[in-house]
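Removed from the display is one protein chain of the complex; every other protein chain stays in position.
Chain naming follows the written order as A and B, and within any one chain the residues start at number 1.
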Amino acid sequence: MTAFKRINGFWLSIVLALVFFAVVQLLISGGMLNSFYINTLFFMAINIILAVSLHLIIGITGQFSIGHAGFLAVGAYASAIMTMKLQMPFALALLVGGVAAAVAGLLIGIPTLRLKGDYLAIATLGFGEIVRIILLNVEYVGGASGMTVTHLTTWPWVFFCLLMTIIVIANFTNSTHGRACISIREDEIAADSMGINTTYYKVTAFVIGSFFAGIAGGLYAHNFYIIQPTNFGFLKSFDILIFVVLGGLGSMSGAVIAAILLTVVSTFLQDYPETRMIIYSIVLILVMLYRPKGLLGTQELTSFFRLRRAVGGKQNDNKHTVA
Amino acid sequence: MELIQQLVNGISLGSIYALIALGYTMVYGIVRLINFAHGDVFMVGAFVGFYAVTSLDLGFFPALLLAMIACALLGVFIERIAYKPLRNATRIAALITAIGVSLLIEYGTIYVRGAQPEAYPSTLLPAKSIEIFGVTISSQALLILCTSIVLMILLQLIVHKTKIGKAMRAVSYDAEAARLMGINVDNTISATFAIGSALAGAAGVIFGVYYIKIEPLMGIIPGLKAFIAAVLGGIGIIPGAMVGGLVLGVIESLVSGLGYSLWRDGVAFIVLILILIFRPSGLFGKNVKEKV
């Protein structure tokens, strides 16, 4: 019964998403959206993918990683090498970008995820910097001047990747595996003593998050005409971090909303990068001081609707594991 | 000879890292916070020193002193406004705030004075070269080294011989117990920020004199490197920060000397990751496991 209901809700969201996709596709092919809006839309989607992938690592599993731009960079360069140097199709390039980032996530995750809190943060920051410095020094990918990339990112690809990211991460979270990750976030020692292989789940969450950051990297690279190591510095990691923190650590819908809002804000402030950074940093400090749990805390947007229904007496909240 | 020359350069660079690392390590030791804004305090110190020299026509030592005082005030200000309200918050909240403060100082500086770099006047210190056994040491490098050493000795005296130093050690050992013993924990923490920030300010001026060019984002990389130095020596341990800074400076100079100067920054981060994996408590630290 409940399983049937869940499948129903799932398909309903898929149908709604497809309708949204079709409407936007019609607007684009009908020429009703100019390139500025299309670009903003793509950016938004890429940022959502990044936000949701980092949300799995920080918000769900509680592992404070601040080098997410490193995985974005690995994905961007890996996919660009596939299309530009090896003349492979875009779909394969995206996949390779994701896999390359996931492998990087595995390699960096296994040793560093033993570290806690601050130390993990610094280690991941160091990883992000190392990626950037390696890219700067490798002539094959153009060093500091970067790589030129053909524009291949289209709305169907962006939408497909976005949908996959959300489905995979939401499904992972709403399962015994996601619960295991949340228990690590809540209390690692207790999780361990409940028979959860904490290392395994931390690394798994890290690898899944890295994979989707890599996919985002592929989309990102092929949405520009050029990628350079400077695009993937600490500030980029910080941009992604702020989505997750502002939306509420532990809330996927929060991360999505924050990504949408901040993409709009930064599009408007594109010509004033300093002002943008000042606003971002002040917002970040104020949120931490007055609402340290972010906009939604660990709640999901859907839980607000559910709450109202629950007042009616019947409580059948299958999504509470999202926590 | 080349090797010794690199060693000398490394020690000069390392002493700057060490001065910044001391602030990181002291603050971490007392409030368990990685003060990301510390590198930016260093940058502010460099600019205060620069304006003191160019606009106020001060000499090296008065400029140094002024930068130290300004940075001490800035450090206390940051602590009171941004960190104090978060003392009982989660570590992640504190860390995010610190990142926010860091960016605010960087882009606030750009907003106020623009992003263009400045150059320290080269006439600030007498530029003579002394040759010892075929190794050229500039008088500037020598003076920088002496200044750094004097400051570090001064710090050791403050920490070990004064009342405030005793209070700092007590608070870092157990803040709650220190409070019960009548120590004003808030003031002690502020004093720690003041001293750490003053050292970073001094490092800023020294950096400017030695490397000439300063700019608003100059604090990021030395800040991170100094943090690595603090971790290398064992975070929270004052002599560890000094040794860590010197070791890191020497490693970087040797890498540059071997002709891989583009990889210099990468090497520092690799050192960091290796030390975190193999000896997370640092060279001088003890391993502590979470109490269950």
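Everything that follows uses one rule, which is that contacts are C-beta pairs under 8 Å (C-beta built on N, C-alpha and C of every residue); 3 or more make two chains touch, one makes a residue touch a chain.
Criterion: contacts and distances are computed from a predicted model.
A.B. asks: Can you pick, from "Amino acid/amide ABC transporter ATP-binding protein 1 (HAAT family)", "M20/M25/M40 family metallo-hydrolase", "Chemotaxis protein CheX" or "Bicarbonate transport system permease protein CmpB", the UniProt name of the chain not shown?
C.D. replies: Answer from the record: the omitted chain is "Amino acid/amide ABC transporter ATP-binding protein 1 (HAAT family)".
A.B. asks: Taking the full complex into account, find the residue in A:V138, A:M194, A:I226 or A:L301 that is in contact with the omitted chain.
C.D. replies: Answer from the full complex: A:M194 touches the omitted chain.
A.B. asks: So one chain is hidden, and I want to know which residue out of A:R179, A:K236 or A:R276 touches that hidden chain in the complete assembly.
C.D. replies: In the complete complex, the chain left out is touched by residue A:R179.
A.B. asks: Identify the residues of subunit A touching the omitted chain, counting contacts across the whole complex.
C.D. replies: Touch set of subunit A with respect to the missing chain: 2-3, 6-7, 10, 168, 171-172, 175-180, 182-183, 185-187, 189-199, 204, 250, 298, 315, 317, 320-321, 323.
In the analysis below, only the chains that are shown with their structure count from here on.
A.B. asks: Using mean CA coordinates as chain centres, what's the subunit A-subunit B distance in Å?
C.D. replies: That gives a centre separation of 34 Å.
A.B. asks: Tell me, which parts of subunit A touch subunit B in their complex?
C.D. replies: 64, 66, 111-112, 114-119, 121-123, 125-127, 129-130, 133-134, 136-137, 189, 234, 238, 241, 245, 249, 274-275, 277-278, 280-282, 284-285, 288-289, 292
A.B. asks: Spell out the part of subunit B that touches subunit A in their complex, as residue ranges.
C.D. replies: 32, 34, 82, 85-86, 89-97, 99-104, 106-108, 110-111, 115, 220, 224, 227-228, 231, 262-263, 265-266, 269-270, 272-273, 276-277, 280, 290, 292
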